[in-house]
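A protein chain is absent from this complex, but the other protein chains hold their places.
We just call them A and B in the order they show up, numbering each chain from 1.
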Amino acid sequence: MDYALLAEQFFNGFQLGIILFLVAAGLTLVFGIMDLVNLAHGTLYMFGAFFAATFSMVTGSMFLGMLFALPVTLVAGMLMEWSLLRTLYQRNHLDQVQVTFGLIIFFNELFLIAWGPEGAAIQLPDYLQGTTPLFGDVVVPDYRLVIITSGLLVALGLYFLVSKTRIGMLIRAGASNREMVAALGVNIKMLYTVVFGLGAALAGFAGMIITPITQAESGMGEGILILAFVVIVIGGIGSIRGAFIAAIITGLIDTLGRSFIDVAMLAVMDTEGAETAGPAISSMLIYIIMAVVLAVKPQGLFPPKGA
Amino acid sequence: MGKILSLMKTPRGIYNTILVLLCLSMPFLAPAIEQDFYRDVMLRAMIFAIATISLNLIMGYGGMISFGHAVYLGVGGYAVGILSYHGIESGWIQWSVGIIGSGLLALLFGAICLRTKGVYFIMITLAFAQMIYFLSVSIEKYGSDDGLNIDTRSNFGIEAFDLNDPMTMYYTAFVLLMACLYFSHRIVNSRFGMVIRGSMSNDDRMGSIGYPTYPYKLAAFVIAGMMAGLSGILSANFESFVSPDMMFWTTSGEMIFMAVLGGLGTIFGPLGGTMIFLILSEMLSNITEAWHLIFGPFLIVVVLFARGGVEGIIGKFEKRND
Partner (left out) sequence: MHKRLLTLTAAATVAFAANAQAQDTIKVGIVTTLTTPASIIGKQMKAGFEVAAEHLGHKMAGKKLELIFEDDAIKPNIGKQKTEKLIKKDKVDFLAGYIWSHVIAASAPVAFRANKIIVSANAGHAKFSGKGCHKNFFNAAWENSQTPMAMGELLNRKGIKTLYVLSLNYAAGKQMVDGVERTFKGKIVGKDLVPLSHKDWSAELAKVKAANPDGVFVFYPGSWGPAFFTQYAQAGMTKTPLFNVFSIDGANLPIFQSRNMDHLLGMVNTSYWGPDLDNPQNKRFVADFKKKTKQYPAHYAAQAYDALMLINAGVKAAGGNHNDTNKVRAGMEAADFPSLRGNLVFGRNHFPIQNFYAREVVKDANGDWVLSVKETVLKDHAPVNSGECKL
């Protein structure tokens, strides 16, 4: 058993989980509080990536680029909510799914034309291009450490915001009981716009911090979106804590699965069978888990109280 | 006869009749304008319309928003493909396996999914469809992402009935489409259909008047699955090709849109919706490569402003005539 490999895959899975969490957090808030199925959440992820790429290129600095791109993505998200998405709160989920699906189609094409098929990249500053030994033989790329650290900081900040501030209280109340919050005289419209903007900023942040690794390209949001939906269903719609735990679990299962399931299969079947069953099972695994959770505990593993 | 004539009296009736006549006559219209190609476009639309009709049964009448309905297309299609690969070209066997197979899968998935409601139902149908998609991508033998070429169409052992003949293929699809429309009409207006429609407005009330909706919904789900399987079978025959793409969630998304565009909860809605969607995408992609820039907003506008889809818009004229 190669423990260094196992440790590195744990690390990679954890990092994937952090990115998933950032995307899922916004999604679960918007879903939980506004009851909005927003397929275009992946598009906001893409916004962050491309804006940060362009600003980095213009300013010559990755940090400045991301610093400017964050508020721009936040504003873009709020604009999207204010101009179009807020009309969907009254509508049923079917309408929401279709309208946001239309947004995906439109923006994917727009970004493909605006930035060209080669997409955009963010260059890591030299001091982040190296690797760091963790312990023993385990060596990890510096930048992935940065991703995990910043993701955890954001998670912490989110926790603080939601549990210790007034607006956080409104968010928690809205997630458990929307009607009551409105009845209590809170400016619901503004709360919704703020929550949506927050979700957009989180998704955009995830998009921009992953771009130095995977490049920004049109359509990059869809893959992570589907996984994020799985995460929030498993974690419990409206629950940030649930999103965090489910995201980490999902990231670990996906990465460890891809790395080790074919090896595990070799123990019970021949090479050709393992090469077939391995990838099949590892990609199906996370959906099987979601189905099981839905069948056994439909509200998710950590639903917000009162749900 | 009188009933058919009375259908013609309303704007919607005229619209529906035109749709059917278009399907019926395209093989004769197309060569006249030297475009055999349009016959193919129509055939593709008819085959996919069968799938949309099946989705409309559960979604339009039953309120079950299945985001994974395309998976049954795949089951039907791969039944033909895999059996053909192994040398079994008999249509009797292929089509039976395809239809029964999709029915069984719908039974399995439906049994679990229907225990959930609302958005959870949407998500779990999506999850199951993705599972099957990934499964088919992993099976190298049957092509995986490359898809599977099918050498010859289903053979029914009847000399006069050769699907390799384009006209036979076309009118087989046409007849089956008409049959599905009729079947859809009968089922919706039956007692069974009443329970399904009742469950959409109020599940609990249906239960309290003695109709627990679960078994009815499950039955509807299975019927819809089998009909979608039939569509997949026809598609595999026509295209001589199947691939996992048929089952990807975006295909299900497009199917949902076609049903909505045509008019949910109407018999002919899915047919019109499918035809308009496919023909529109065809036309737009000819104008510019960036046609999605137009198509995306079009989807949005239809959903926001054209409640009831095309049937709904035409229906408005009926109200005025009263």
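By definition in this document, a contact is a pair of C-beta atoms (placed from the backbone, for glycine too) under 8 Å apart; a residue touches a chain by one contact, two chains touch by 3 or more.
This structure is a prediction, so every number in the text was calculated from the model and none was measured.
K.L.:
Given that one chain is not shown, what are the shown chains it touches?
P.N.:
Taken over the complete structure, the missing chain's partners among displayed chains are A, B.
K.L.:
Among the options A:Ser61, A:Asn92, A:Gln123 or A:Asn177, which residue touches the chain absent from this view?
P.N.:
For the chain that is not drawn, the touching residue is A:Gln123.
K.L.:
Touch as defined at the start, partner being the missing chain; which of A:Leu16, A:Met62, A:Ile248 or A:Met265 qualifies?
P.N.:
A:Leu16
K.L.:
What does the interface between chain A and the hidden chain look like in terms of residue numbers?
P.N.:
2, 4-5, 8-9, 12-13, 15-16, 112, 117-119, 121, 123-124, 129-131, 139, 141, 143-144, 210, 212-215, 217-220, 223, 255, 258-259, 279, 283
K.L.:
Of the residues in chain B, which ones touch the absent chain?
P.N.:
35-37, 40, 137, 144-147, 149, 239-241, 243, 245-246, 285, 289
Here, only the chains that are shown with their structure count from here on.
K.L.:
Please report how many Å separate the Cα centroid of chain A from that of chain B, as a whole number.
P.N.:
Taking the average C-alpha coordinate of chain A and of chain B, the gap between them is 33 Å.
K.L.:
Can you list the residues on chain B that touch chain A in the complex?
P.N.:
Residues of chain B touching chain A: 59, 65, 67, 112, 115-116, 118-120, 122-124, 126-128, 130-131, 134-135, 137-141, 249, 253, 256-257, 260, 290, 292-293, 295-300, 303-304.
K.L.:
Hey, which residues of chain A end up touching chain B in the complex?
P.N.:
For chain A paired with chain B, touching residues are 31, 37, 84, 87, 93-95, 97-99, 101-110, 113, 226, 229-230, 233, 237, 275-277, 279-280, 283-284, 287-288, 290-291, 294-295, 298.
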